[in-house]
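First, the structure itself, so that you have it in front of you.
With one protein chain removed, the remaining protein chains of the complex are shown where they sit.
Labels run A, B and C following the written order; every chain starts at residue 1.
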Amino acid sequence: MARIVGAITTSHIPAIGKAIARNLHEDPYWKPFFDGYPPVHRWLAQVQPDVAVVFYNDHGLNFFLDRMPTFAIGAAPEYRNADEGWGIPTVPPLPGDQPLSWHLIERLVGEEFDLTTCQEMLVDHALTIPMALLWPGSGAWPVRTVPICINTVQHPLPSAMRCYKLGQAVGRAIEAYPEDLRVVVIGTGGLSHQLDGERAGFINKAFDVEFMQRLAGDPLWAARYSIAELVELTGTQGIELLMWLAARGALGGEAATVHSNYHIPISNTAAGLMLMERRAA
Amino acid sequence: MARIVGAITTSHIPAIGKAIARNLHEDPYWKPFFDGYPPVHRWLAQVQPDVAVVFYNDHGLNFFLDRMPTFAIGAAPEYRNADEGWGIPTVPPLPGDQPLSWHLIERLVGEEFDLTTCQEMLVDHALTIPMALLWPGSGAWPVRTVPICINTVQHPLPSAMRCYKLGQAVGRAIEAYPEDLRVVVIGTGGLSHQLDGERAGFINKAFDVEFMQRLAGDPLWAARYSIAELVELTGTQGIELLMWLAARGALGGEAATVHSNYHIPISNTAAGLMLMERRAA
Amino acid sequence: MLPPLRDIPGTTLFDGVQAMKGYALNKMCYSFNSAANREEFKRDEDAYCARYGLTAEQRDAVRRRNVLALLAAGGNVYYLAKLAGILGLDVQDLGAQQTGTTKEAFKARLVAAGG
Partner (left out) sequence: MLPPLRDIPGTTLFDGVQAMKGYALNKMCYSFNSAANREEFKRDEDAYCARYGLTAEQRDAVRRRNVLALLAAGGNVYYLAKLAGILGLDVQDLGAQQTGTTKEAFKARLVAAGG
């Protein structure tokens, strides 16, 4: 049976891609950010996941307003990124896991999640940057990927509770998969930031810190907020913490934080990183 | 406040479009089918709906497998049809009702329906043929339309119960709309037929008749079947009765059949028509 | 993957297994919504099929105009209908071919279902 080895949540700021390309890991601006990742690299080297199930949000690459899904899931043999408008570097195609995708789709639709299924799908920096952060220097990715996209573009967004429940259902579905797989669950985005409006530049360290402190042990604390409340607390793009809630939901049951990092600012954003494992309280 | 004046369910067989174009209403093959509609025309002339909310299924015009939504809803200023591969006649654009669309989207996403929202959307014969049947000879449509598309192309399909619940939520949302509108709810497709496989030509009159007899008074009778059971009972395309269940769900509460018609065959299909109103049992 | 929930004689539900098999074929058929693409297919069927990367089995099924073979190769009935349109086959032609009978006999069976 498949087993969830842990959950990783990380920011996905586009500027990180350029910093990786220019090898700025020791640059004073970037060092406090990149220094968060080696413990996660060591953990990944130890647990050796076969598959990454990644909750992320598309930023206007694969989806436009003519067909904007609340929840979309990939069921493609591989996933490519592409120019997002500012010539982002392309990465090697990420291999998919179609049988696992279809297993998840069967289970989730059976649990009344109204998915949009994507047998071909471009993935943007919100997926590729976390992958590059977690498996640096990969010419060939050591994991297969199943992307799950949550709408943050067009309001109404799914509620935080709905995203958390989606994650829980994904977790149950993974654990019901008959193949002997080690699965890492990833949530990308956040933490607090706002790009648009007179409130641009908004960052809320106090909220982020409490959110990270509570996520493993008390995920419902954040899941109970409304979308409008979360936008007020974390900014229009800080709402990407929905991905963190979904990943935490997928981890299921009781969990503990193994490692975390938090640094302000990267670009306009409060950058966060967490590694959680299942654990009795 | 908006009010649901009734629900109409009807087959949407492509051949009907050609029969309308050729004016075959009195042709012996077509007469028993077309004769079902005048009572509905009289009812519509009397209730004068402002808006039609239409549950239908796309047949590979607007949606492909790269982005296949379980539930999609239009939020466009107008809806056009287009060539579906066999040069179907185009109809005048159907005017939309964007404020109502967004109201429904807000409510439904709030009730944990994970919609795909479509601010531009081609609609196929499953929407245009019922409209042409209900408002014949319309150069200009006398109603605005909000299309809601349910996946019947890619299994897993949403369960019959999920479609019924979607309908119920749509009904609640319509009744909560502050504008003074008369809304007719429409479900298109079915009844029993199968186009593909060695079982092509399958029709199940006994089931259809019982389904129609029970739909108004006991919709849960059909909603409790699984998708696989319904395919076995009604054929691979007979599953389009999901649209009838959604429309019945939207009508809500207690309902009664005002008019119905059933005729075998039109093309490969058992053609059905029902008009239901809210009514105490 | 989950096993099919139920075996229905003469019927294959278009689920993930079929979808994985049929993607190239279905993508080609979806392109036939455009009249220009239909013309191009008619002009050079081989080149058109090659461009969409059809498997040998799919290419063969298209060549033979064989609906059951197209379905077995992962074809989805909603997209195959557009190919049938090009070939000038209506749904009674398709039904007769799949059930191994004549169009007249197939139509008679439909009428009989109303009896």
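One rule holds in what follows: a contact is a pair of C-beta atoms (placed from the backbone, for glycine too) under 8 Å apart; a residue touches a chain by one contact, two chains touch by 3 or more.
Here the structure is a predicted model, which is why all the values come from computation and not from measurement.
**Student:** Considering the full assembly, with which of the depicted chains is the omitted chain in contact?
**Tutor:** Counted over the whole complex, the chain not pictured touches A, B.
**Student:** Of A:11, A:70, A:168 or A:194, which one is in contact with the hidden chain?
**Tutor:** Candidates A:11, A:70, A:168 or A:194; residue touching the omitted chain: A:194.
**Student:** May I ask which residue of B:10, B:81, B:101 or B:168 touches the chain that does not appear here?
**Tutor:** Looking across B:10, B:81, B:101 or B:168, the contact with the absent chain belongs to B:101.
**Student:** Contacts of chain B with the missing chain: which residues?
**Tutor:** Per the touch rule, chain B residues meeting the hidden chain are 75, 98-99, 101-103, 105-107, 119-120.
**Student:** I need the residue numbers on chain A that touch the omitted chain, in ascending order.
**Tutor:** Answer for chain A: residues 59-61, 64-65, 82-87, 153-156, 194-201, 203, 205, 226, 228-229, 231-232, 236-237, 263-265, 267-268, 270 touch the chain left out.
In this text, only the chains that are shown with their structure count from here on.
**Student:** Central chain, going by Cα centroids?
**Tutor:** That would be chain B.
**Student:** Could you give the separation in Å between the centres of chain A and chain C, each centre being the mean of its C-alpha atoms?
**Tutor:** 39
**Student:** For chain C, jot down the residues that touch at least 2 other chains.
**Tutor:** 15-16, 19, 23
**Student:** Residues touching two or more other chains, restricted to chain B: which are they?
**Tutor:** As it turns out, chain B has residues touching two or more other chains at 65, 154, 156.
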